[in-house]
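The full complex has more chains than appear here; those shown keep their coordinates.
Chain IDs A and B follow the sequence of writing; residue 1 opens each chain.
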Amino acid sequence: MIKASVIGGTGYAGQELIRILMRHPEVEVVTIGTRSFSGQKFSDVYGNFEAVTDLVCEATDIKVLAEKSDVVFLALPHGIASKTVTAGVLEKTKVIDLGADFRLKDIDVYEDWYKTEHFNHPLLNEAVYGLCELHREEIKKARLISNPGCYTTCSILSLAPLLKNNLIDTSSIIVDAKSGVTGAGRGTITELMYSECNETIKAYKIGSHRHTPEIEQELRLLNGQDFNILFTPHLVPMNRGILALSYAKLTADLSLEEVKVIYKDFYHDEYFVRILENRMPETRWVKGTNYCDIGLTIDPRTNHVIVVGAIDNLIKGAAGQAVQNMNICFGLAEKTGIDFIADFPI
Amino acid sequence: MIKASVIGGTGYAGQELIRILMRHPEVEVVTIGTRSFSGQKFSDVYGNFEAVTDLVCEATDIKVLAEKSDVVFLALPHGIASKTVTAGVLEKTKVIDLGADFRLKDIDVYEDWYKTEHFNHPLLNEAVYGLCELHREEIKKARLISNPGCYTTCSILSLAPLLKNNLIDTSSIIVDAKSGVTGAGRGTITELMYSECNETIKAYKIGSHRHTPEIEQELRLLNGQDFNILFTPHLVPMNRGILALSYAKLTADLSLEEVKVIYKDFYHDEYFVRILENRMPETRWVKGTNYCDIGLTIDPRTNHVIVVGAIDNLIKGAAGQAVQNMNICFGLAEKTGIDFIADFPI
């Protein structure tokens, strides 16, 4: 059994991760770390764990956890992991970081978008970007995995085949993404109160969301070119799910069928990417799962290709992909413990 | 592997059942029977099954299925099962009926509440009422199991210890229950349209809902007395879940702690019943699970005991309990394949 600990276990992503790990056949959850609820039974913080676990939240330290864990997951606000993860820690345990600290390879880009200094250049170089479908071989050997953001995962998987194959005008890429409210976390701010986000929709941080450079970094890697994208997130009145529409001008003269073939080839062996034939993705079909659903269309009137991607922001966009990374890293079958079918209607 | 078939697989309960069965370690789903979608891929009817199964819906017959199935689940409107299930069928296969046809033991009561004739008295006598916590021993030996209704399951489990122990005035029982919209099924009627039930709540069929006699039948069995209850259902703007408040005048002089002890004793060995200590049930903590959460309080000002019960209407109230019945019936560990932790927030 893999001994796993989670730091930041009482946020939405951390809690989702613990739920998955507790039903994973090869994992034992040894410690739930959290400062805010230290000393409380985890099942008192989250009622879904009633009678499931007696674990008590602990205000613990990654160094301590490294001694008794085969893997430590971090689900923390940015700026903490880069200070606490050290080479010493990585000699004792694998670390899978769900936060942003090790995602951006260019420190200037990180510091520019996050408005904070980065204190750990060496580990930034070592960290592997944990988008499983694109970096599987590196993940296998990694000690420190930086789990991608939710919008990021959906956007990159949506656009990767187009960029890899040089099929679009890179100056024309727009990603218009919509997220459920859990994507904003559990912080008690007015904007996230029930009656403030129920029955309304808004766009926010248009062109300025921190997932933008992360998407650009990975798309440029695939394509070799330097370009910017325009990324817009929205807050949608639902708990879960991301739907991202990616727009780009086609440079190649391709039929919809040809584009679909390219996508199916690109994701041929990927269990968690479903290229849809007869319908467009909807978040309900991936909710509670680790799937990324992708649908494609071409608008001949404006010569655009439109890619529709859908994921569960807390699973493929966070906890599920973190476990997928763990599975890869520990040599398990990649779908172990995360082979969910969406529960519907839920 | 248990070969299982489902008739009525494209309703909400049937589809939920198929989802559970497809991840059950001891089951193989052999046939999905449905008249409405015959010939269509099941994953075209329900997008959550994309890449999960290639099964095609069949307009099939229970006699045919009995030949090739160890168990046949029926998820049909009332009036069909009583006509199609026969002694011949039961010689070949176990039948677990999620519908109402075999629930009420008194034919007059059935015909009075359902306004239809019942055609199968012998099997009505044979059928076992599949509320697992109350009828486990009979279920073990049953060929025909009648799975309880959703409101019913929640209400009976909430009140059973009080009636078994004769603690309340049976003329004072009121059950005020609230259900998510999936409880009403998938029929396309105006009242169930999104904009008709979103952002509103209503009570319906006050004192006249068909689950009333079912609750009464089981409570009377526990208590030996004859009495009526007042049952009120509500439609709540959410997909899943039932919350039932049961009110009754205490006849015994008991403290809240004493009542809790009685409940904990009654459900001592029940994996799927959680008697809550520090909080009251909320549907979110049981959503997607087979749990029934129960909370208790006493109002000394009016001398009432109030029992709060919560279940997932499609799982413990339908598909999950059906699989629990199957597990009991086939000698499997009762929680096999249904040991879910609620995914939150979803």
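Annotations
Throughout what follows, a contact is a pair of C-beta atoms (placed from the backbone, for glycine too) under 8 Å apart; a residue touches a chain by one contact, two chains touch by 3 or more.
From a predicted model like this one, the values you see are computed outputs, not experimental measurements.
This structure file shows 2 copies of a single chain, while the whole complex it describes contains 4 copies.
In the analysis below, only the chains that are shown with their structure count from here on.
Chain A and chain B have Cα centroids lying 37 Å from one another. Across the complex, chain A meets chain B through its residues 12, 15-16, 19, 22-23, 44, 46-52, 182, 199, 239-240, 274, 276, 278-279, 282, 284-285, 287-289, 291, 293, 339, 341-346.
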